[in-house]
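The structure follows.
What follows is an incomplete set of chains from the complex, kept in their original frame.
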Amino acid sequence: MEIQLPKHTTVQCHKIAIVPRYAETDKGGVVHHSVFPVWFEMGRTELLRANGIVYRDLEAAGIFFAVAELRIKYRRPVFYDDPLRLETTCSNVTAAKVEHTYRLFRDRDGLLLTEGSSVLACIGADKTVRRIPEFMYPPGE
Amino acid sequence: MEIQLPKHTTVQCHKIAIVPRYAETDKGGVVHHSVFPVWFEMGRTELLRANGIVYRDLEAAGIFFAVAELRIKYRRPVFYDDPLRLETTCSNVTAAKVEHTYRLFRDRDGLLLTEGSSVLACIGADKTVRRIPEFMYPPGE
Amino acid sequence: MEIQLPKHTTVQCHKIAIVPRYAETDKGGVVHHSVFPVWFEMGRTELLRANGIVYRDLEAAGIFFAVAELRIKYRRPVFYDDPLRLETTCSNVTAAKVEHTYRLFRDRDGLLLTEGSSVLACIGADKTVRRIPEFMYPPGE
């Protein structure tokens, strides 16, 4: 599959709205801590889309990004149906990896609830690690 | 991939033990209703294995079973860390579909908690529906 | 907690947009069949909200709705990042139960992908079944 790609990423930070689902809570009455990596992934997908890159098309073209490292600081509990804002920042791109940071805020007052970071590696169609593609770099790098 | 398969299934009913995970509960304090299809799938996998068939190998050989219909009756709430017994029965096999029924019991007293049924279709490597393979039939059919 | 409630529901059918998440897919390359009950629940929540009822507030006031029965027909596979439209209809309300039907469409061409129905019971703060509250009925019933 041939896909259209920009020469470079031009947007390095993007915000999305999230509303916690009932199924994402646990018997402690809050969102379970395993849900946040799912939201971070949504943040990365939409940051890519803001750059004109559809991750689904990347995979169809044989370019996969795999999470190699993940860190999360859970600062405050997150509640069902309480609207959130997730800010995803692409903080560093090298030949070997792409780094993102995440900040999750309560939408109504901007309270910081959760912070995180991740390191992605790029995997080719042959399932082995490959160089990060050119289009992932900001211009001038 | 070539796989070894029995001529027929000889075991039509199988029981597995399940212990509800914390992440499977919701803020209502019970296991979320979307978890039971996951357990039913585990029941089918182990029923196949009791027949000498490893579902992972079937997929590697290009034979997929897809859920076409699902019915669940939630009779009583199911709680975190309260051991269960799931009974999976292959109730009917035709050229077009495989039917299973499920009964989930509380292990300590045999109380029936949940009942269900499913209809599977068989999908080939070309992603289209195909006849149910011979080995899925009981002997003599 | 005191909450404001309408006298009756006036909206019996509501549509929401859904975009399948990466984490909702499985190794078969499609959305896993256990995800649809989660989406149906979102559909019910937004149908309530369209009636001026916030389900989170109902629970805070001691009114819980529990899924007693669920039926799903999976007509076609559903794919990652392929936008959907979910139509949720409240089809019947009696003293003992609330019934909904669901139709999931591919957004770009309206293709029907999945159908479902559910039966809810109402649970009070004392964890026992209670009558369906008056506000759930359409006007004139």
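Note that the chains are named A, B and C in the order they appear, and that numbering of residues resets to 1 at the start of each chain.
Keep this in mind: a contact is a pair of C-beta atoms (placed from the backbone, for glycine too) under 8 Å apart; a residue touches a chain by one contact, two chains touch by 3 or more.
From a predicted model like this one, the values you see are computed outputs, not experimental measurements.
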item: Copy count for the complete homomeric assembly [3 present here]; value: 4
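Assume only the chains that are shown with their structure count from here on.
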item: Interface residue overlap between copies subunit A and subunit C, same or different (over half shared); value: same
item: Relative orientation of copies subunit A and subunit B, as a Cα rotation angle in degrees, nearest 5; value: 180
item: Longest centre-to-centre distance from subunit A, chain (CA-based); value: B
item: Chain at the geometric heart of the assembly (C-alpha centres); value: C
item: Inter-centroid spacing, subunit C versus subunit B (mean Cα positions, whole Å); value: 25
item: Whole-Å separation of chain centres (CA-atom averages), subunit A against subunit C; value: 28
item: Contacts with two or more other chains, residues of subunit A listed in rising order; value: 22-23, 80
item: Subunit B residues touching subunit C - in the complex, by the definition given at the top; value: 27-28, 33-35, 37-38, 41, 59, 64, 66-74, 77
item: Footprint of subunit C on subunit A - complex, ascending; value: 21-23, 37-38, 41-42, 45, 54-56, 80-82
item: Residues of subunit A defined as touching subunit B within the complex; value: 22-23, 25-30, 32, 34, 80
